[in-house]
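Just one protein chain is left out here, and the rest sit where they should.
Letters A and B name the chains as they come in the text, with residue numbers starting at 1 for each one.
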Amino acid sequence: MGDIVAFLSDFTIRNVLLGAALLGISSGVLGSFAVLRQQSLLGDTLSHAALPGVCLAFMVTGSRQLFSTMLGALIAGSLAALIISVLTWRSRLKQDAAQGIVLSSFFALGIVLLTAISKQNNASQAGLKHFLFGQAAAILPEDVMLMTLLTALALLIVYIFWRAFKLISFDRAFAASLGLPLNSLEMLLSGLIALAIVIGLQLVGVVLMAAMIIAPASAARQWVRRLEPMILLASLFGMLSGILGALLSSLGKGLATGPLIVLVASFFVLISLMFAPERGILWARLKQLQEQRNLREKQVLYDLYQLSLNHDDPSYPSELGMLRSYYGFNVKNALKGLLAKDWVRPEKHMPEEGLHYVLSERGYQEAKRFADSFADGFMVDERLV
Amino acid sequence: MAMLNQILNNPDVVIVLVGALVSVASSLLGCFLILRKASMLSDAISHAILLGIVLTFLLTQNQNTPLFVLGAALTGLLTVILTESLAQSGRVKYDAAIGIVYPFFFALAVLLINLFARNVHLDTDAVLLGEIGFSWLDTTSLGALEVPTSLLKMSFVTLLNLAFILLFYKELKLSTFDRALSAALGFSPFILHYALLSLLSLTSVVAFDAVGAVLLVAFVIIPPSAAYLMTDSLWRMLVIAGVVGVGSSLLGYLSALALDVSIGGMMALWTAFFLALAFLFSPRYGLISRYYQGLREKERNAKRMLLVHLFNHENDPESHQENAVSALKHHLRWDKAHIRNLIMQGLDEGLIHKNPNDQLFLTPKGRLLAQEVLAPWEYSAKL
Partner (left out) sequence: MLDSRRAHEPKLALHVEDLTVSYGSKPVLWDIDLNVPPGVLAAIVGPNGAGKSTLIKTILGLIKPAAGHVYIHGKPYQKQRHLVGYVPQRSSVDWDFPTTVLDVVTMGLYGRLGWLRREGHREKQKAPKCPSPSGHGSFSHRQISQLSGGQQQRVFLARALVQDAEVYFMDEPMAGVDATTERAIIGLLKELRALGKTVIVVHHDLQTVRQYFDWMLLLNVRAIAQGKVSEIYTAENLRKAYGGQIALLQHADIPKTETLLAPGVDSHAMQKN
């Protein structure tokens, strides 16, 4: 216990945890809009595109101060978003190509600048490469302060424009009919996504920041029915990914923070895709099995009823072996279900011929109700006569 | 022979050649990728194959095994399959699926490098930057020839891609432009799609050493995009993309030497420069020609609009009001000078005439033109 307290009160660890939480919140909130507007890869593009901004900020100021770095990255990211818009509006290039062009050419510029800087032989240039994959340990209290301010700013803007953002994300045409300035609002959202990326740079780095925009929001989407809880849950997933990833990276030397945070976030996506109620793959599978079983039970019940009708005997006993060879599937499970509902009862009718099943009174009524519900559409099944 | 050997071992030549081959091999596939609106798959594949490379290294503990190619190509294919089945499950959209799968693979790869493969040839810088500057170092003997290995490998991949495209040109074209028709005709668009992406994975892994994950995206997407802005014909697009790629490699190398910066980065920047040129100056699809084209269309449409307006109100009871020069500016919301200009033109071309009360009337020629505008299916033959 004392160890944990000592660990948490450690200066660096506390900064890292706070930073990771802020990163998760901002990217969860803005990532939700990006994912829902089918702009996920904008996050990918803008994060790669931040690199030349980081390098230029260093070249201008000569230091790795987070403020100038963030400012450089934000400017580069916003410029990248603008170029994507210009390319798609003003030429025949499609969205995907425009994103690929901007992503790779901005990154190329960043790499050229990186190599140019490395020739300068400046002591602090060595750390610049940490912006590729993130470095939690380098985070300072004033950095956390700055991240807090930027996160608050982003959240405030989202709060103020909440209705507008929600509306343009769901129904652009309706939003436009109310007189909302679509283009300005969309540029504002892109700028905010660039801001969220900038907040995460120090911890996750430019290469993997895209995942933090996409993964928490995609995971959250599986659990919710409405946008508001989605955004809350996405921030929670983002925050947990940040914190857990940062903690894991503090365990071993040389473990880059970015990849670990992304792996935790991917884990949340996996869990959500599998287990979220309603949308989870496992749930869907269970539901499918349940429906299949219901259908088979109904089928067996109906056929027993038809047999009893054809033999003019409400308690006509049907033999297990006969039923088994009649159906392609294992009829035993279906019979088990019907027995549990007390719709059939077993009967040792002719012991030498094996187990027989008879409709119970309730089962007979149930089958009759079922049969009457589509009485006009169906004839007596001739295979059973 | 000795001379050929000398050329093949000249670092300058080898670097430019490798760059040119990387860009030609990539843009051959990239042309189809951007037409299929799947450009970002190249981003996903080029990042994700790192996992294949790392895993192969960890399994074989060998830095020089041809199994790299296999491992990486399989990972690339796995990335695409996972992405597409995730999108098909309906739980996430296609774009999000791309952005979920590849960062996971890439993060895993970087982590594995950190943990197990530090200080080997696989360091994270090389992953992103590539080392095309060293591409002439390793050589392989081919009889009397000492050929740089990377040059040999890239030549092979380029020839393979070229052969694939030449062999299946018709099928690829059809399945790109009309997937349903191509399936109906019995060419499996599914198999072609995966063949294309397998070749992309293969190209990525071989080009990886030279230019790294992200710059490869530049070579796959940018030259084809520039070519797409220049032409409507697919084979011309392939040729232009190749030329842009080769030119960028040469210029990229020269400028990188002059500035003493990353060679791969400069090559990619030159492709972006060519794209900017095409975006601005392409004769048909460039910004500038489209601007002037737009102005011309606008002028032409304005004239037609005036005719149609006069035509629509010819028989109105209040046509003397509607078709007065002074009323036009209220109705069409154009400024005076513009309207005067248009009327002058219309008078010159004999489309309208004006009575002393400043009312405008259509001439028979003007009326026919208006009718042609409104119902081209009935009148186009008469003009």
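We take it that a residue touches a chain if its C-beta (ideal position, glycine included) is under 8 Å from a C-beta of that chain, and two chains touch if they have at least 3 such contacts.
A quick note: this is a predicted structure, and the numbers were derived from the prediction, not measured.
Peer 1: So there's a chain missing from this view; which of the remaining chains does it actually touch?
Peer 2: Result for the missing chain's touching partners among shown chains: A, B.
Peer 1: Consider the whole complex, including the chain that is not shown, and state which of A:His48, A:Arg64, A:Arg221 or A:Arg296 touches that chain.
Peer 2: A:Arg221
Peer 1: Which of A:Leu167, A:Leu335 or A:Ala367 touches the chain that is not shown?
Peer 2: A:Leu167
Peer 1: Which residue from A:Met230, A:Ile243 or A:Ala367 sits in contact with the chain not drawn here?
Peer 2: A:Met230
Peer 1: Which of B:Leu58, B:Met305, B:Val325 or B:Leu347 sits in contact with the chain that's absent?
Peer 2: The missing chain is touched by B:Met305.
Peer 1: Contacts of subunit B with the missing chain: which residues?
Peer 2: Looking at subunit B, the ones touching the missing chain are residues 90, 293-294, 297-298, 301-302, 304-305, 308-309, 311-312, 314-315, 330-334, 371, 373-375, 377-379.
Peer 1: Which positions on subunit A touch the chain that was left off?
Peer 2: 36, 38, 159-164, 166-167, 169-174, 176-180, 221, 224-227, 230
By our rule, only the chains that are shown with their structure count from here on.
Peer 1: Which residues of subunit B touch subunit A in their complex?
Peer 2: 34, 37-40, 42-43, 86, 89, 91-93, 95-96, 98-100, 103-104, 106-108, 110-111, 114-115, 118, 124-125, 128-129, 214-215, 217-218, 220-222, 225, 228-229, 256, 259-262, 264-266, 268-269, 271-272, 275, 279, 285, 287, 290
Peer 1: Considering the complex alone, what residue numbers of subunit A touch subunit B?
Peer 2: Residue list for subunit A touching subunit B: 35, 38-41, 43-44, 48, 87, 90-97, 99-101, 103-105, 107-116, 119, 129, 132-133, 207-208, 210-211, 213-215, 217-218, 221-222, 252, 254-256, 258-260, 262-263, 266, 269, 273, 279, 281.
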